[in-house]
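Heads up, one of the protein chains got dropped from this complex, but the rest are sitting where they should.
Now for chain A:
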């Protein structure tokens, strides 16, 4: 296996990050903004870590080390929630190896999904996923894209009642099936809902975000950077002067601050392959957040570019 310059740097970063990782809790001066999960009151840092594509590196040991370095930097910076799914190829196994290498940080908040249209296959898939992560139980299990949602919700609520799961949720993305998401949010005692939201994808503002606030459902925001399409588009564009008003030093931070300024949002889960990006993303949850007026300017400015 050939090593890349980035993977060598990642290994070095992993070393430093692990040294910086205390055995117990890592919250301190660097802890990012935390928000309560409405159904329990538990505080959760509002920047999480996604794993779609970025952590699907198969058996490539050099790239696995890069992923571990990203996770190490994430925990060192006070991050807790890592999100994955059986749909994401080798990501679950890569997370499991990374957690083992990092000595299974006890601050981890594991967010997984069940992804099969068959209700009967759900429990076996969840068990397989649990083994890949190497955790005793998951903090959160979500029905991925609502596939087989009725049967899976039965399973998940039963697991929660039996103490084998802490929170239950559902996911959607890119504005799909918001009608059904809304119905499920209204009828079932969900702890979490996951959806796409960013300055240019704002459908969720119409009904889902207000409903989540009203029903006390925590919101996880996926695709904050439109899978990188948004950050790539803005790359090279000058950051407006007024970004400094909220302490944003990059487009990525300005986007994350825009999202976090929405009070219904609990956690945003950008995915990355880079240690510098995970740090930059965590830092976005520190300092001021834009007010209504500034949010309007951010959305208008980014939308026009």
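Throughout what follows, contacts are C-beta pairs under 8 Å (C-beta built on N, C-alpha and C of every residue); 3 or more make two chains touch, one makes a residue touch a chain; residues count from 1.
The rule is short, and it goes like this: contacts and distances are computed from a predicted model.
Enquirer: From the list "Sarcosine oxidase subunit delta", "Xanthine dehydrogenase family protein subunit M", "protein-glutamate O-methyltransferase" or "MFS transporter permease", give the UniProt name belonging to the chain omitted from this structure.
Expert: The chain we cannot see is, by its UniProt record, "MFS transporter permease".
Enquirer: For the chain left out of this view, which of A:137, A:164 or A:177 touches it?
Expert: Of the candidates A:137, A:164 or A:177, A:177 is in touch with the missing chain.
Enquirer: Which of these touches the unseen chain: A:68, A:90, A:222 or A:281?
Expert: Of these options, the touching residue for the absent chain is A:90.
Enquirer: If the hidden chain were put back, which of A:54, A:129 or A:171 would touch it?
Expert: Once the missing chain is taken into account, the touching residue is A:54.
Enquirer: Please give every residue of chain A in contact with the chain that is not shown.
Expert: Against the left-out chain, chain A lists 1-2, 53-54, 56-60, 63, 87-90, 174, 176-177, 273.
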